[in-house]
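Below is a slice of the complex: some chains, not all, each in place.
Here the chain labels run A and B in written order, and each chain numbers its own residues starting at 1.
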Amino acid sequence: MTNIIDAGLVADQNAKLEAGLQADYEALGGMLARRGLDIEELTALAQTFDVAVPSWGAGTGGTRFARFAGRGEPRNVFEKLEDCSVINQLTRATSGVSPHFPWDKPSDASELRQAADSLGLVFDAVNSNTFQDQLGQEQTYKFGSLTAQSKEVRAQAIAHNIECIELGRALGSNALTVWVGDGANFPGQNNLRGSLERYLDSMREIYAALPDDWNVFIEHKLFEPAFYATVIADWGTSFACATELGPKAKCLVDLGHHAPNTNIEMIVARLAQFGKLGGFHFNDSKYGDDDLDSGSINPFQLFLVFNELADASLRGGSSFKPAYMLDQSHNVTDPIESLMSSAVEVQRAFVQSAMVDRAELAGLQGANDVLNSAQLLKRAFRTDVSPILAMARVRAGGAADPVAAYRASGYRDRVAGLRPAKAGASSSGIV
Amino acid sequence: MTNIIDAGLVADQNAKLEAGLQADYEALGGMLARRGLDIEELTALAQTFDVAVPSWGAGTGGTRFARFAGRGEPRNVFEKLEDCSVINQLTRATSGVSPHFPWDKPSDASELRQAADSLGLVFDAVNSNTFQDQLGQEQTYKFGSLTAQSKEVRAQAIAHNIECIELGRALGSNALTVWVGDGANFPGQNNLRGSLERYLDSMREIYAALPDDWNVFIEHKLFEPAFYATVIADWGTSFACATELGPKAKCLVDLGHHAPNTNIEMIVARLAQFGKLGGFHFNDSKYGDDDLDSGSINPFQLFLVFNELADASLRGGSSFKPAYMLDQSHNVTDPIESLMSSAVEVQRAFVQSAMVDRAELAGLQGANDVLNSAQLLKRAFRTDVSPILAMARVRAGGAADPVAAYRASGYRDRVAGLRPAKAGASSSGIV
């Protein structure tokens, strides 16, 4: 595996932090031991964690008002892979990359797959795009894609998804994530039921094209870009459709795609119970689909999601294996820094949730000891497992402090020189 | 049928309004004719409308802070029936009464059924209550009912629901509505999945007790009284459970039981599509489960719900027949006045939705004429069908202006004398 960041630099950075980390690790280990927990087990567990990075996340995001381009943004999928490799090299927790077509469409898929492999990366779920028109595209998605009234539009959207499956197959992926923004901006614009019927018809054709060992993930979203009614607006619709389509169809939960006040961890529990939890798009939000860094706004919610996953894992055993992916928009931070920090935050919740003694919890719940049941979760959440995460990284060859190591490496400056900004890159979605 | 309000008084009241109503009706008829609509057909349609009234709605509601008792509140189910009969007599749109047990539990069901019959009323869906403890009850529902950890608590709650079915059978009802407030106030209090498993186990026993021609309606609610997680919190859970239970289980939509910004008419469309729309609890709300008068806050939403019902009815034919019920809390109005007005508002949306030319709408939608599709709905909603509703009432023996006739009748003063207030009736749920 090629190291994009000089391994010596990482080692030097780690060396500076070594004594402090070791001391913190021992201090924490003692505290955990007094609670009956073995820090080495937790560190080993942390090392098993992996969350995929979206290829598009390596670029700077924006809003409909503006996009403020960053320096050295990747200009193609190969440069995106380089950035993703940096993230994985320093965190050792992000070996998967989730590509987006046609943005990342390779002229030669095997070349791309080899490039990833040489960087220690594999391809995670592939994503189709029928929410934008591409140059030279015959049909427009202005009035929908998989649900459009026009048969020709639907055929184009179906064909694109099937092409995504083929590309993904060549890249070694085994899942297709389908998100459509289809919907209506006004009451009356669409027949709400007719739209979903067309969605199901279109998805049946895509489903039929899935290889045996593939899954298709249905991603719901409350609103945006449609502002009155979105075809797959909630987990209920996603679940009903996944049930209609068959066992390869599962539901994908993006943490930012819900109505205000929604209890997302309960949705996770429901989908797990009914066998339809396919995976996650991790991010955080305060208002809508804000796509902020995971755990930056409501870290306790992220913990509670993993608390459900720990419960489901205990029940489901090794067969329970939802896909994890970050899905964020980095508008004011360096995307590499945000993705590294976010991977660590998700990993943190994973480790914290493993600290909950489920038998003890069940006992407290059975006794209706509400206060201590709640406190048991809070105690795990309150535990600062940073030394465990840092040690897990160091032991796997990563950086004790990924952001500091990244900054010390001068990577951003280097690629800024190699990747000049496109003119007009500050354009936005509105005129 | 006994008329609680003197029929002569109603006739006198109507006579005063007759000329004006006739003139308005003709003016509207002309306007509709110029749009290709026949007012007589619409009036006939209006006369077919019926929405059930909840027995408890006849009393004054309250909040956890206070209840300000009204005058002449009914003290038992027979007095509630009298009030419901007044509502139906004046509106001719509320022949059903939905009872609540144990609040309305009769010592002699046949006597109660006969009392209803003599007042021109029938019994609609029966409601169970496992969200409160009753005096002398063995087990407490403090920590849940159908989902409680304790087997004894669950058994008690199941038995109560089965008793409700038996009572309902004796009263001529054919549906049981199950709403449970079970849930958690804190993360960790309950195992989210375990709670729903217990719910399903309990419901299977209740389902097994349903007569052949009965339905059970599952009512979801986002929150309150549980403030962190409610077992049946959304339509997705309700739908999944109804599917698990079998064909007699359907979902009931209360308009106030959703997260902020939820598109409720789309939920209606989804449940209709998947064959699980059981019925409605009509009310309106701005914040939470405010239980305000139907159509008082967002009348366009009520219209859009009926627009979906009209669409589903066209597709489903006579087999599509969801149950309609008002479910409101009247804290600052005379309950009889609010229920009469609300029945008329729901009827209004029903008639307006019938004015939408669905073939024309489908044509506009097919042509992606978004603006005119939206305007077609708006035009129906904007049409003031009040003269049609008044004429439908008058022709059926009701009042042209129900509230005015009711006030003229002096009914409230009369029952205030007959039904003295209980001392301490202003108490609230908090100390």
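Simple rule for what comes next: a contact is a pair of C-beta atoms (placed from the backbone, for glycine too) under 8 Å apart; a residue touches a chain by one contact, two chains touch by 3 or more.
The structure displayed is predicted, hence computed values, not measured ones.
Visitor: Tell me, please, the full copy count of this complex, given that what is shown in place amounts to 2 chains.
Guide: Here the complete homo-oligomer in the file comprises 4 chains.
One rule holds in what follows: only the chains that are shown with their structure count from here on.
Visitor: Give me the C-alpha superposition rotation for subunit A onto subunit B, in degrees, nearest 5.
Guide: Copies differ by a rotation of 180 degrees.
Visitor: Rounded to the nearest whole Å, what is the centre-to-centre distance of subunit A and subunit B, using the mean of the C-alpha atoms as each centre?
Guide: 42
Visitor: Report the residues of subunit A in contact with subunit B in the complex, numbered from low to high.
Guide: Against subunit B, subunit A makes touches at 142-143, 149, 184-194, 196-197, 222-223, 228-229, 233-237, 239-240, 243, 258-263, 265-267, 269-270, 272-274, 300, 304, 307-308, 311-312, 315, 361-362, 364-366, 368, 370-371, 373-378.
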